[in-house]
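Got a structure here, written out as C-alpha cells. Questions coming.
Left out: one protein chain. Kept in place: all the others.
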Amino acid sequence: MFKTRITVRMSDCDGMRHVNNAVYYTYFEEGMREIARLFTPDLDLNDFHVIMASSHCDFLRQTTYRDQITVYSWIGAIAHSSFNVEHAVADEKRRWHARGRITLVQFDYRQEKAVPLSENMKRILLQHRQGPEGVPELRGCQHSLS
Amino acid sequence: MFKTRITVRMSDCDGMRHVNNAVYYTYFEEGMREIARLFTPDLDLNDFHVIMASSHCDFLRQTTYRDQITVYSWIGAIAHSSFNVEHAVADEKRRWHARGRITLVQFDYRQEKAVPLSENMKRILLQHRQGPEGVPELRGCQHSLS
Amino acid sequence: MFKTRITVRMSDCDGMRHVNNAVYYTYFEEGMREIARLFTPDLDLNDFHVIMASSHCDFLRQTTYRDQITVYSWIGAIAHSSFNVEHAVADEKRRWHARGRITLVQFDYRQEKAVPLSENMKRILLQHRQGPEGVPELRGCQHSLS
Partner (left out) sequence: MFKTRITVRMSDCDGMRHVNNAVYYTYFEEGMREIARLFTPDLDLNDFHVIMASSHCDFLRQTTYRDQITVYSWIGAIAHSSFNVEHAVADEKRRWHARGRITLVQFDYRQEKAVPLSENMKRILLQHRQGPEGVPELRGCQHSLS
C-alpha cells in the first residue's frame, strides 16, 4: 500500500468551495507515482509504459482547502496486461472522502498496443495488495441510486 | 440528448501528449451545463442544487490538442433523489474517445443532505433519455481486464 | 488580431466563485492557437517551436461561470528571436476583464536554445499588430499600488 500526502491547492477547489470532482482523479494519479516508478524508475515522461483504461470514483465527503488529506493506493485484480489500482482518500481524522479504482494497462505508446505483464512484474505488484483498514467498498457501476 | 462542442486546450494535455484522464471529467461537467441549468436557470454558483455521488469513465481512444471533440450527454436511470447522466466523447470522424457515467444527487448545500426529485423534474429529465446512435456500452466496474 | 471565444468551465472557477487567476493564462494560451499554427501548421505537439519567456496579467474585473468571454490577441514588439503577444479579455458587454502580455521565443526544444526569427516570419507577425479599440494599457511591472 502506498500512502501519499496531498496538499489541497486553492485551484483544486471550484465554485462550490470544495475540491472539484475531476481533481480526485489527479490525486489518484499522484497516489500512483510509485507504481509508475515500477515501470519507469526515473519517471521520464518520454519513456512511460502504462495507460489508463478506465477510472471510477465514489464521492463520500466534500473536501475543502483546509483539509489535510492522504491517498491510499493498493493493487487490486491483476490480469494479462492490465491491473487495477484501488484508491481511498482520507482526511486527518481518518474520515473517508473518496473511494476509487483505476484500471491501468501496460502499453507501448509507439506501437499503440497493450503489452503483457511479465511474471516478475506481477510478483512485484502482488506485494502491494494490502489496503487500509476499514476502507469502504466501491459502489457498483449500477450505482445504488437513492 | 445534449451535444457540447469542446475545444481541447493545450493545458488539457499532459506529458503523454494526450488529454489527461482527469480532464475527461471536466468535459463531462461541461456536457452537463444544460442539465445544471434545469436546476439553476442562471447558473449562479451561489445557488447550486446538485452534487456528484460518483463518476466513471472508460478511455477508448487518446485525444490530442488537434482533435475536434463533442460530448454527448443524456439521462440514464432516475431514482428518488438521484439520477445518472450518461456521456460519450466523439471526434469529428465520430470515433468514440470516452464513455462515462455520472451519478448526480439533488442536494441542499446548506443542510448538506439529499433532496427528493419532484415529479415535474423527473418528467423534464425523462425528455433527455435518448443517447447517440452506435454508442458503446459502459464497461462494468469489474473491468474486463485483458 | 485574433479573436477567440472562450467557454468558461466550472473547473476554471475557484472557491471565490470567479475564474482563478492562473486560468487567464490558459485563456491567453488558447488565444495564441493561431499564432502557434504559424510555426506548427498542424499543431503537432511533437513539433513545437515556441517557448514562453515571461507572462503578465492585470486583473480588471472578476469573471464568472456565466460570462461569455472573448480573448483578443495581437502582436506587440518583435525582436531577434522573440516577440510579444498582447492579450485582452472582454465579456459580451465589451467590459474588459483582463489585460496581458506574453513574450514568446522561437525555440529548438532538442538543442534547448533560441532560434532567430526569419524575415518572412517577422513579416507574417507584423500583419497581426492591430489590437482592439479602447483596450486599456498594460500596467507597468512597478504596479501603481493603490
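A, B and C label the chains in the order they appear, each numbered from 1.
FYI, a contact is a pair of C-beta atoms (placed from the backbone, for glycine too) under 8 Å apart; a residue touches a chain by one contact, two chains touch by 3 or more.
Everything numeric in this text was worked out from a predicted model, so none of it was measured.
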Visible chains that the absent chain touches, using the contact criterion stated earlier: A, B, C
Absent-chain interface as seen on chain C, which is shown: 15-16, 21-23, 25-26, 29, 45, 48, 51-59, 77-84, 101, 103, 105, 109, 114, 138-141, 143, 145-146
In chain B, positions touching the absent partner: 10-11, 13-15, 17, 20, 22-23, 65
Chain A, residues in touch with the chain not shown (by the definition above): 7, 9-11, 13, 17, 26, 29-30, 33, 42-46, 64-66
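The criterion applied here is as follows: only the chains that are shown with their structure count from here on.
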Farthest chain (mean CA position) relative to chain B: C
Copy-to-copy rotation for chain B and chain C - C-alpha atoms, rounded to a multiple of 5°: 180
Fraction-based call for chain B against chain A, same above half, different below: same
Inter-chain centre distance, chain A versus chain C - centres from mean C-alpha coordinates, in Å: 35
Touching two or more other chains - residues of chain A: 15, 22-23
